[in-house]
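Of the protein chains in this complex, one is absent; all others appear in place.
Let's turn to chain A:
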Amino acid sequence: MAELQPARCWRTGFFFCLLLFLSVASGSLVVVSGSNETSGGPAGDTPEDPHHQTNSTTHKKAFPVLSFNYQDVRKPFVISLWILLALLMKLGHRAVMILIGWLNLSFTESLAALRLICSVQLLLTRAGPTSCPNALLDNKEPSVTHVVSSRHETQGLHDGFHIIPNISNVVPESCLLIGVGLLVGGIIKAIGEEAPVLDTKLFFHYLLPPIILDAGYFLPIQAFMENMGTILVFAVVGTLWNVFFIGGMIFAVCQIEGVQLAGVDLLSCLLFGSIVSAVDPVAVLAVFEEIQINELLHILVFGESLLNDAVTVVLYHLFEEFSHAGTVTVLDGVLGVVCFFVVSLGGVMVGAIYGLLGAFTSRFTTHTRVIEPLFVFLYSYMAYLSAEVFHLSGIMSLIACGVMMRPYVEANVSHKSYTTIKYFLKMWSSVSETLIFIFLGVSTVAGPHAWNWTFVISTVILCLVSRVLGVIGLTCIINKFRIVKLTKKDQFIVAYGGLRGAIAFSLGFLLTDNERKNMFLTAIITVIFFTVFVQGMTIRPLVELLAVKKKKESKPSINEEIHTQFLGHLLTGIEDICGHYGHHHWKDKLNRFNKAYLKKWLIAGERSTEPQLISFYNKMEMKQAMMLVESGSAAKLPSILPSVSMQNIQQRGSGNRRAIPSISKSREQEIRKILRSNLQKTRQRLRSYSRHDLMIDPFEDNVSEIRFRKQRVEMERRMSHYLTVPTNRQETPSVRKVCFEPEHQVFTYDNSESPRDPRARPDPGPLDAISLVSESQGPNQSREPRAKVPEEQEEQDQLKLSRCLSDPGPNQEEDLS
């Protein structure tokens, strides 16, 4: 441990230096290019142009072996640099976490938080003065000097991280990223140039959609629908309450003598209230993902943050309009209410239409698998943009699109496409999130501030008070209607989880009234920082202190799935007998409609009629197969897999009958034929390179080989179970292999890549196994039970086989974090 430490220290230090260098470089590149554009543009070109011409006319200039033209690639270059910076920050964050995890020093957590804040503050104060003179001295090469000067700082920061144990438990990633943003902003400012701010267009058009789409696509739809009423009440009534309470109280504060706020009128206060009162989905996601809270609370807070977008959009436009016009009539109020319905329902409509289109398109992509994921992304993005065109709620549109599209797309696309969609969504959203938080930090340093103590402090306090009052008041009403009541703890977490974030900042940035804009913006930033830092950091200890129920770790088992379905039907039945149409009744109706029409139109092939339980079962088998592959060496197998086999469960009498429903001669031939033709096809396809198809890499080849070996070990192990009870056929190994047919797992294991299966050569895979089947038909005692194979069994096998050879459903169980 002690030996390793310096090396690790050095490495992390180096890492941070690299990060800082990159950040400085990206900052300075923006700066350099900016100054080039303004000053060196037309003036610099004029002397060169004639020179060029004369050169070309008089004598031929030597071919430039190395030329420099940064201007052409400036924009993409800077963008990539920023993204790279964001990614490295994220990586750095993780690296630090791992590092801290190793160094378990014995400090209390509270001390840790304190120290971190101190060290960050120290850094911030130090970053300014020490680097300023340097920057003024040589503006040409700021990056070099700053790396040197900031080296000590990073070392300090690094040491700070070193001493503090379990920092990852205390500080959410969002806080660290904002901290990094502040640092980068400080450095850029110290160079003496203007730092880039979080541009509203950039934010709403490029950074926000990936996060929302990711959230919408993976929205736990059942929990969302079950709590729809509560979420809507919080999102609509709660937000309205917050807006008017904060706006009104702020106005009251402004009336107090001697605080230099006399010029602020009621409408601007309300406008400010509408900006600052909405809970932010990005911030909520970032914090709540880390604390792993139970699904109900998560969906309540997160759902609210998604749905209050419509309210915010309407109120924002309304108040902005009014504050220009100056007067408000009753008619305006009524129109505002109408507008709210148009904005929210219109957004959902637009999203749903695009979602259906997307689902319908995915029905026909069987032959062009590589472009499947793009359809999902593009339709969703189009939904968002289309909604924005009419000033509808883009967020709701995106959510509706994702929710609508998902079940059908999942059934239609191949397993690989599904994985691609999932990874791309996660990747984009995590990059966006990182960028947003970094930009938030940078913009804080960059932006013009007008600090007014009274205004800022009253804003923060009012935000907290109105949130708490709103949640408590609304829960009183909601609990009358809810069956699962919200407890005091739940209320506290919902109130405390109301984080504000970058949406508020961007909206504040859009304000045109520049007299008070700066003051408003400063207050908004303070509220954001307060919620993200103070609430975000303390929510985890509080959750643990209050022993709030955490998220369930395990994935649903097959028994749970069976009983979930059973319960659904049971409750529907009981409701029907009771004679009133509740939640379950409508859910059942919707399901039936979905099965009867939508699935038929939107899902290709036989999968459209597949019941949910069967798809769940298939997914589960798939997952088990994957686990088997990933589980390392064959020696480990028994510990992972259940050591109970079907034989233990079967009645002893009937056990013999079921244990070996094996294959007849003709059936075997059939299977062989299918397999062989498939293999030949694979070979043919492998020979030609296709730009539109994925090539199989050698690694995958390896994996599949391992997979087969494991399967065989597994099968043999299982067979040994099968054969323990009927003692008369224990000794022949070939028989054992026959038996794995009823489990039909040989085929399900690798069906994700069945058409382009890497097993191009005659492999020990299924083909081998099948050939063993025929061999085992030879003289041995176990023939007797196999002789009387029922016809149905055969048909069933055929079905299974065909199903296994086709592309399976996506595997939901894989975990992404």
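Please note the rule applied: a residue touches a chain if its C-beta (ideal position, glycine included) is under 8 Å from a C-beta of that chain, and two chains touch if they have at least 3 such contacts; residues count from 1.
By our rule, contacts and distances are computed from a predicted model.
Per the UniProt record, the chain missing from the shown structure is "Calcineurin B homologous protein 3", taken from the list "3-hydroxyisobutyryl-CoA hydrolase", "Trafficking protein particle complex 10", "Replication protein A 32 kDa subunit" or "Calcineurin B homologous protein 3". For the chain missing from the display, the contacting residue among A:D199, A:D265 or A:D576 is A:D576, taking the whole complex into account. For the options A:L91, A:V465, A:I558 or A:M627, the residue in contact with the chain missing from this view is A:I558.
Listed here are the chain A residues that touch the chain not shown: 226, 228-230, 478-479, 481-485, 487, 552, 554, 556-560, 562-567, 569-584, 586, 592, 606, 609-611, 613-614, 617, 620-621, 642-652, 720-721, 724-725, 796, 799.
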